[in-house]
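A single protein chain has been removed from this complex, and every other one stays in its place.
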């Protein structure tokens, strides 16, 4: 990453940190949700953008994190901070099993297996009423402060800072990951898995590992959503969400980490703007999405960085 | 009620359910076999079929007109979509299709809601099929028996079509090796448009047939697409016989599961699928994935 981009990202984080002092509460709610979705989309980018593992069931991570967090907050006195990270960890551990089974297959079959797992959880969430609340879901999820003086995190602004810290932390983790030797192997898998195996890498282990990390971070996003919204319901496990998060990644720009966060923000913005102008917002959103896949597969961030580079070196523009 | 009659009722229910699922699954698998495309819009087109069927029934006052015309309308729409959009993507990787068809699913779903409104619409079964028939003193709804019969007829028709008809031969040749078929003078582009259209038309046929049973509703796309995926994955992507077996398996698991293990019914289908995939990652009749 160039120094210019790094400075830009630091500036964005500073602006985000200052946001609670300038924005009205309604906008803060939207921003908090956008950051949570951004974290969720970024976690999928590890699989989709960097390893070309196309998960059509990433809602499983989100929903699992949300339900685990919601359940613990409702039924125990454990503090918020502990519960959020515990739920993420739990999601990551479950994901090792999911990854182990799904990586038996490759390509489209892999996508369908991830979808099947998500749907299995969706089915369970309806029936395991004593834990999940069935079709009503879990409601009235509190933000338990706990004994260590984390009260600040339970206020609306405090919770926003928790979300922001999680997003920045997760971004740094992902950033280090994709630039490490491990990340180089992921890139090899993305471009030519057969060759990567021939070079002596046990690619399946790398794939399981990246599934586990992606699910853990997706679970973290879900675990933040439950106390943010105060509820967790079956929609969080539904395949529509899996499709939507994939849209966010692609529209934002896959394989860039930053792009999917932008994609999530764009999605939120479109949902709110379009829905205030027209009842048919989902229709237009679908059309915009199709246009992106057809004409700008590199996404918003890909187009923006290419444009920036071109304007910086006008000689190479042709 | 005696056990035999009860079992028979359940079997007819399962078979009629399987027939509806088969219309979806076979279209999906034909499209996948030929183009390596997972058509995410399949459920939405099924729903579109049901709504178009509703309007045609209302307009003509005759369900049979709807049954004949709606699949053609939706099939043409599918072929047009292939022609206008999908054709641009054959040089890209398989996931571009998954995403574009997901976009199509959103657009169609929304367009249906805007055109026909958010409420579920009743499509009455034709008078001829409205009654019941008594077997072993048990009443069987004629409509379900009709569905079973239609399923058998369509399955045999598709099978014969693939085996005998010229287009069927072209489809099989193109599925096995598109480049070779192209070199031998097959117009692969037109075969693709045709198959995508036929697949979408079959989904719409399922939708029209399902409408009198479950009403035409906005929610019908979301659940049914997953069932269709499960069928195709169980049977093996691209296998005609596989989609038939998958549809029967899922139909029976759903109906009997609902009766005997209502708490697990929904999950049971996915467990069956995972178990099959762990043994045969490519599905029952699919090539190794």
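A and B label the chains in the order they appear, each numbered from 1.
Here is the rule we use: a residue touches a chain if its C-beta (ideal position, glycine included) is under 8 Å from a C-beta of that chain, and two chains touch if they have at least 3 such contacts.
Quick note on the criterion: contacts and distances are computed from a predicted model.
Trainee: Identify the UniProt protein name of the omitted chain, choosing among "ABC transporter ATP-binding protein", "Heme exporter protein B", "Assimilatory nitrite reductase (NAD(P)H) large subunit" or "Hypoxic response protein 1".
Mentor: Spelling it out: the chain absent from the display is recorded in UniProt as "ABC transporter ATP-binding protein".
Trainee: Kindly name the visible chains that come into contact with the excluded chain.
Mentor: Within the full complex, the chain not displayed touches A.
Trainee: Using the definition of touch stated at the top, determine which of A:123, A:141, A:185 or A:221 touches the missing chain.
Mentor: Of these options, the touching residue for the absent chain is A:185.
Trainee: Which listed residue, A:100, A:161, A:201 or A:284, touches the chain dropped from view?
Mentor: Considering all chains, including the one not shown, the answer is A:201.
Trainee: Tell me which stretches of chain A touch the chain missing from the display.
Mentor: Missing-chain contacts on chain A: residues 176-177, 180-185, 187-188, 191-192, 194-202, 205-206, 209.
As a convention for this text, only the chains that are shown with their structure count from here on.
Trainee: Centroid from C-alpha atoms only, then distance chain A to chain B, rounded to Å. What do you get?
Mentor: Here the centre of chain B sits 32 Å away from the centre of chain A.
Trainee: Enumerate the contact residues on chain B facing chain A in the complex.
Mentor: Residues of chain B touching chain A: 36, 38, 40, 85, 88-89, 92, 94-96, 98-100, 102-107, 109-111, 114, 222, 226, 229-230, 233, 237, 263-264, 266-267, 269-271, 273-274, 277-278, 281-282, 289.
Trainee: For a test of understanding, state which residues of chain A touch chain B in their complex under the given definition.
Mentor: Interface residues on the chain A side: 54, 56, 101, 104-109, 111-113, 115-117, 119-120, 123-124, 126-127, 238-240, 243, 246-247, 250, 279-280, 282-283, 285-287, 289-290, 293-294, 297.
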